[in-house]
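Apart from one protein chain that is not included, each protein chain of the complex appears where it belongs.
Let's turn to chain A:
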Amino acid sequence: MVLQSSLKNCLQLSCIFRTPKAGFRSTTTGGLIIQSISNDVYQNLAVEDWIHDHMNLENRPVLFLWRNSPAVVIGRHQNPWQLMRQKNIKLARRRSGGGTVYHDLGNINLTFFTTRKKYERMENLKLVVKALKGLRPQLDVHVTDRYDILLDRQYKISGTAAKLGGTAAYHHCTLLCNADKFVLSSVLTSPYRGLKSNATPSVPASVKNLFEEDPSLTCEMLLDAIAEEYAAQHQIDHHISLINPADETVLPGINNKTKELQTWEWVYGKTPKFSISTCFNLVYQDSVLDVKVDMDVKHGRIEVCNIDLPEQWLPPALCSELVKSLTGSKFCPNETTALTTTLPRVCPQDSELHSRWNLLCENMTMLM
């Protein structure tokens, strides 16, 4: 019965995770293959963190298989403002380096955990290619020296990133089976004009789904083929253990890791220092005004702010109040809106002034 077997899997897993340094069990000598039962990007990233921090990978590498419901995932040192302007999709920052990817259930994620010494991305990617070719020999797939996997020599079907810790390391990659390419391209192509930063850039690529090449392929088939190849190469059972990323008994401390990954401080606050230099037009009654804004943002907070308005359009005292309250606050539309709705109480009851104020603040918020 399905329920019983997954319970059994979870129990086996808890024994493995609790006594990592104990003797090997026959099913886990030489390696372990686990798959997440969750599609939540934060929970799954937390599992990666947990394995990296707690498991002894000496002679026992781990392959972790996971899929997420729609989300954009940026690299450790990327700038989310620079890359993505859509607010209605989940955004996560992973701990590995590299660029931005879009995940949905048509994309599979593979994480290869090893000791730092045994870290070897090319080997892992060749394993994936071997699995794909074993499944469909006619597929033209190969690994580039940028660690991408290309289909038909031109379409990217997999991107790679990695993290090297003290003793452990992991290499993870995506694999496009049947992802929504329309959403992918619309979410990932939104450059922010006027933003200067030395954050890790993202290199856009032409992508294709394996499903488009061969409609008989499914995510399940790909996962299974890769697990089988991994098992063969590590001489272990072709057995996939299911893992529940919310289970504190198997993964003590996991829920704190999941929470941390969702904090504003992690997702936005970890952005390398950047500056904005931009201008916008205010259309007010019959005139169009030019406003120039310069800001330095560090740890996601406005460190320096300068707003250039046409003289006397707003009383200078009010303008400097705005600059003062923005300085030190989060570069975040919610926070700015909260600030700007309280400020007008200090200024005289003048509806003309209020509408000018609101117009300016609205535009400021749109920059974030």
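In this text, contacts are C-beta pairs under 8 Å (C-beta built on N, C-alpha and C of every residue); 3 or more make two chains touch, one makes a residue touch a chain; residues count from 1.
In this text, contacts and distances are computed from a predicted model.
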Listed names "Phosphatidylinositol glycan anchor biosynthesis class Q", "Glycine cleavage system H protein", "Guanine nucleotide-binding protein subunit gamma" or "Neutral alpha-glucosidase C isoform X1", matching UniProt entry of the absent chain: "Glycine cleavage system H protein"
Hidden partner chain, touching residue among A:164, A:246, A:319 or A:359: A:164
Selected from A:200, A:258 or A:336 as touching the chain missing from the view: A:200
Selected residue (touches chain absent from view) among A:30, A:134 or A:272: A:272
Touch residues of chain A, complete complex, unshown partner: 75-77, 95-98, 119, 121, 161-166, 169, 171, 198-200, 272
